[in-house]
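Data block below; observations after.
One chain of protein is taken out of this complex; the other chains stay put.
Let's turn to subunit A:
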Amino acid sequence: MEKNNRSIRIECPKLLITRNESDLQWLIGSPFFPPLTIISTFRCIHSGSSSPDFLKESEEIRTLLLKGLDVIGALIVGKSDPQKTAVTAVEAARNLRKVLSGKTNLENEEIIGAVADPDTGDIRFFVSENERSANLDLVNSVSYDANPEKFLWESGCLLLCQLPVKLPVCFPVNKPSDVEGIFSRAIEAVIAKLKDPNVVYMVEASNKASLDVVQPVILRGADLDFDTTAPNIEPLDEAAHSSEQKLLPCGHFCLKSKSTPHLFSAKNADILQVSVLLNRSEKSPKRSAPAVEYFPAMEETRLLIVDFKLEVLCYAVQGIPLMHAISKLIIPGLIDQLISMKQTTLPNLLTQHPELHPYHFCPPGIAHPVTVIYELSYGETEMKQVDARRSLHMRLGLPFDRPLLRIANSLDFSIKGRSSTSSTRKGSSLLKDVHVGIPSSGVSGGIVSLVQGSYEYYHYLQDGFDDSGWGCAYRSLQTIISWFRLQHYSSVDVPSHREIQQSLVDIGDKDPAFIGSREWIGAIELSFVLDKLLGVSCKVINVRSGSELPEKCRELAFHFETQGTPIMIGGGVLAYTLLGVDYNEATGECAYLILDPHYTGSDDVKKIVNGGWCGWKKSVDSKGKSFFLQDKFYNLLLPQRPNMV
């Protein structure tokens, strides 16, 4: 009977379906959500000949997936018998869950097996109730939520635990092979200690506002429940509000007022900071006065200190008691991360000292954060790291031309980082994204295509440098380079006028006398500099007259949709930066979002917007005046996103 009421909820911003036959995707859900709720998918990227490589998959997914989320099924792209394919999917998902949890008996768990048609993209969902019974039930009721962020974060919160561990390992010099065993024993000792009654977990709000109001809460290891056989964590009854510390819910630390819907995201989520402490005043029946023992090493011995920086992020709903969040999420998370780091370190323990560091990302299209451990002794652009990021992009269904998982993209949990948003550069801060919130263009029925991501507004007279009358293209270039910087394609500093001139001389485009001059540069020079400094290539569109520009609107809109970079408009007269177009394909009516580098005032958004230095310009305004001059030619420089991650 119940089966008929079953429905699948899909809470992903987009359920990405590849068109490759027999591709497998893991369906991600959470024990805190109603059953059969899918919040994202991870692609399976390690496959054997016939089935996924469960060991490899589980190792990676264990790191990637926050505690509080889990694999609830699998989806296979295939044309053959859906029922059979679904059985394969369910089996795979069950297998992965077993490997992930280390349990062999997961009989009574509902698992989703989904089958997607590669041609139509239609997905059929089946549910398996029980491992032993082979039959699957087709679920016809599938609901897609338009606002998954709200679903996840309205009642959700994050728990963050940072734990640096300095692990001493002694080993006999003439039997270095022993070190692995000793190291493993040391790790085990630490794992056991995490569950020790004398360990104390301190939970505090990391949000500045709540920090002042809510006092930290102490949870003693002795009060925690490590019973792994216990059923899933149940949220507390709203009514049964207890003043007892250990029964406080996570929501105790969360801001109550969260009315504005755009605040629902992982970046704005309430974060509970968990610290692990050791009670050195623990009660014990016998207290002996201090004594000292000396143990000489009987053979030549070396001490190695292995440094781990654990940083575990967990997802929980606010109704979960803190004590369960600690014992069922934080501690298993710490243990898993420690083991994962141990496995990376173990093979070359004595020769290499990898600097492993966990980072948390919230890439676009995924409503929940993921955790990635990077090896910092390599540079970010080294092949090994690039490959690691590529495979993560692949797993998460992210585009391969956007750096979304670089360290600079990671979530910043420091209190300072969360409170301030302005970027500082050489002490002064530049305005970012000045077009946000300006009045609309007035194009009726138009579709707005805009620059994707942040840029900084560079204009005349900035940094006390007088370039009025000749520096507009330089400023436009600086704005474009700032976009590449802020999108993490490059860490190159935004060049000064002189540096721009220098690089043009360096490539042989200009004579050395050019340096320090007040000569104009144009779109072509900009493309040279972008290539030289960032390795970015550009497309150039030429129009003989300003009146031809509306014809290019479709192409410009396409550029903003696919590339999303700011465009530089050069040519016969003044240089501008183009940030977007508003285009009605049917009527041909269009407007251009212009960022004007000729502004000479102070960095004040109001003044800039009111003065029209950043705003929508129609080709022909209400007074019949053309923005782009009929008798001048224009060069449009369209920087292309580099193919990099």
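Here, a contact is a pair of C-beta atoms (placed from the backbone, for glycine too) under 8 Å apart; a residue touches a chain by one contact, two chains touch by 3 or more; residues count from 1.
One rule holds in what follows: contacts and distances are computed from a predicted model.
**Student:** So one subunit is absent here. Using its UniProt record, which name fits best from "Serine/threonine-protein phosphatase 2A 55 kDa regulatory subunit B", "Protein odr-4 homolog", "aspartate transaminase" or "SWI/SNF complex subunit SWI3B-like isoform X1"?
**Tutor:** "Protein odr-4 homolog"
**Student:** Among A:114, A:199 or A:595, which one is in touch with the chain left out?
**Tutor:** The missing chain is touched by A:199.
**Student:** One chain is left out of this view; which of A:132, A:287 or A:623 touches it in the full complex?
**Tutor:** Hidden-chain contact among the options goes to A:287.
**Student:** Among the options A:182, A:408 or A:605, which residue touches the chain absent from this view?
**Tutor:** Answering carefully, the residue with contact to the hidden chain is A:182.
**Student:** So one chain is hidden, and I want to know which residue out of A:165, A:486 or A:505 touches that hidden chain in the complete assembly.
**Tutor:** The missing chain is touched by A:165.
**Student:** From the listed residues A:297, A:436, A:507 or A:524, report the one that touches the chain absent from this view.
**Tutor:** A:297
**Student:** For the chain that got dropped from the picture, name the residues of subunit A it touches.
**Tutor:** Residues 163-168, 170, 173, 182, 185-186, 189-190, 192-194, 196, 199-200, 202, 215-218, 275-282, 284, 286-298, 300-305, 307, 350, 353 of subunit A touch the chain absent from view.
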